[in-house]
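Every protein chain of the complex appears in place save one, which is left out.
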Amino acid sequence: MEQEHQHITSYRTYAIVLTALLFLTAITVFVTWFDLEALTIVVAMAIACVKVTIVISYFMHVKHDKLVFKLMVGMVFILILVIFLILFSDYLFR
Amino acid sequence: MEISAIENSYLKHGTKYKGILGWLTSTDHKRIGLMYMYAIMIFFLVGGLLGGLMRLELFRPGQDYITAQTYNAVFTVHGVIMIFLVVIPGLAAVFGNILMPIMIGARDVAFPKLNLFSFYIYIFGAILAISSQFLGKGAPDTGWTFYAPYSTDTNTNVVAAVLAAFVLGFSSILTGLNFIVTIHRMRAPGMTWFKMPLFPWSLYATAWIQLLATPIVGITLLMIIAERWFKIGFFDPNLGGDPILFQHLFWIYSHPAVYIMILPAMGVITEIIPTFSQKRVFGYKAIVFSSVAIAAVGYLVWGHHMYTAGMSVTARWFFSLLTFIVAVPSAIKVFNWISTMYKGSINLQPPFFFTMAFIFNFMIGGLTGLVLGSLATDIHVHDTAFVVAHFHYIIFGGMGFAFLAAIHYWFPKIYGRMYNNKLANTSCALIFGGFTLLYFPQFIIGLQGMPRRYFDYLPKYEWGQVFSFFGAIVLGIGILIMLINLFKSARKGKIASSNPWGGKTLEWTIASPPTVENFEEIPIITEGPYEYK
Partner (left out) sequence: MENSITHTEHRDDTASKMGMWLFIFTELLLFGGLFIVYSVYRSKYTADFHVAANQLNTFIGTVNTVILLVSSMTVAMSVTALRTGNKGLTLKLLATTIFFAFLFLVNKYFEWGLKFEHHLYPGSELMLTLKRGELLFFGLYFFMTGLHALHIIVGMILLIVIYRKIQTGRITKDDNVLLENGGLYWHLVDLIWIFLFPLLYLIS
């Protein structure tokens, strides 16, 4: 059985990724001091999505993984999004 | 082929243990598949007897044999057993386990131990489901749908039944996970995605639904338990909850679950028709894509169970539209099956008869599904016997007949022996006739207004219920004859050759029954699966 080459991420990359994540956390806490009203949730979710993307790509190595993993992960998140959209076609129009 | 094939097969060799223990500890996919089959048969008989009990009660209007409360419990148990214990694991766990690895040229599934583990989770869930009937304050009476807020209020033993469904879902998830990885990683060299037989393809599409839909109902059922134990009120209007949200979450799983049942059935039919027509399957890629399309769109049509529940108009027409769209790939499959038979040399054998019955029933079930899927007509027939008839035409007439077709098709491969053809044909005729007599009248009295889940009714529906009762008896006799035939033949039947039907897929290239290792040497695939001359 051939073993696929394993991508080794450097410690430095991980440190940079963590810094970015902590920075984003700081921002998301910081913006709650201002009253953005309806935008609050949008900003919070946008930042969360960026953080999740970073975690998946670097910590979970999807960036360096085979295409099939990228497709699967993408499909699952799209599915969750579609479920939300269809569900709210009920709740938003009641 | 002589007895020696059986002596050398997985039936005789397995783990270091002998006898029953050798089966219970085996990680061989074929043995696990057979264990599922025996378990499912037992549960099917139990569920079927409960169905018969309901038919008996409905034979005449008014209360005859059981009380209304018992009737409610009986249809709940019938539903839970048949849905969660029989049809959802049915084809995938039995024939998927026994044959999918062989058909893709593998020695086993990707995670054999996990496979055995999911079988034990299944048994554990089954025990929970059965015990929910006897423990606590009475058998659950919510129907298999566990609709809130009744399921959070009733004093009966709902928690055990709900937990059983949760546990069984976990077993289903692990089987799906195993199949996806197996199909991705263990196809024989040269077997590209589009050289893979169509039964594995349908299992692949099914496995994704199992994996991605089941967790939603899992968490929903946990919320029901939380509501009963901690008064959290997710679905209780008194505490601010929304009961319709429960229906949404429940059907996000339970509608795709219908496709978990029917997709592998379509896969089985797609295997049988080319073999008995000795002809290449018509439109291979169309069948593949329609399987994937059914899985994808089928995930998103859950709302058509809720037209009368109080959803927004926007959501209703949207779900109706999607429902009509999902009918298209199903129809594509039917056209492909018919076209495959066209100008083929048809070999009229029991599996083929069951297949014909499947197509006939599936057409009726599918088309009545469109009646239910359109908004206006659904208002009229919602929650009537029409729904019951439609549902049983798809699940029993479709998935059930495909299961019987699969047993008769792969029986010589699994046991290395052949059954009695005449008896098999007789049982097929009886089962089909009984089935039709049982469920077709339900369409008519449903249209006339007979509600489902009622233990009493107006005298004007009596004629239909009487027909159904006698249909149930014929059906039962047919199943009994079939079981006797199969059980006798499994032990004493004529020795079968390794390829009695002239099939072309990989399972027909190896001994009947297969050895533990399936293949002495993993074959190298160069052409498609159905290259008949």
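Should a chain be cited, it is by its letter among A and B, assigned in written order, with residues numbered from 1 in that chain.
Just so it is clear, a residue touches a chain if its C-beta (ideal position, glycine included) is under 8 Å from a C-beta of that chain, and two chains touch if they have at least 3 such contacts.
Model, not experiment: these values are computed from the prediction.
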| item | value |
| --- | --- |
| Per the touch definition above, residue among B:A5, B:M223 or B:M341 touching the missing chain | B:M223 |
| Given B:I42, B:L239, B:V313 or B:V328, the one touching the chain that is not displayed | B:L239 |
| Absent-chain interface as seen on chain A, which is shown | 1, 3-4, 6, 8-11, 14-15, 17-18, 21-22, 25, 28-29, 32, 40-41, 44-45, 47-48, 51-52, 55-56, 58-61, 66, 68-69, 72-73, 76, 80, 83-84, 87-88, 91-92 |
| Hidden partner chain, residues of chain B it touches | 27, 107-108, 110-112, 114, 173, 176-178, 180-181, 184-186, 211-216, 218-220, 222-223, 226, 229-234, 239-242, 245, 248-249, 252, 516-517, 520-522 |
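Please note the rule applied: only the chains that are shown with their structure count from here on.
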| item | value |
| --- | --- |
| Rounded Å distance between chain A and chain B, as computed from the means of their C-alpha atoms | 37 |
| Touching residues (chain side chain A, partner chain B) in the complex | 68, 76, 79, 82-83, 86-87, 89-94 |
| Complex contact set, residues of chain B against chain A | 184, 212, 244, 248, 252, 299-300, 303, 311-315, 318-319 |
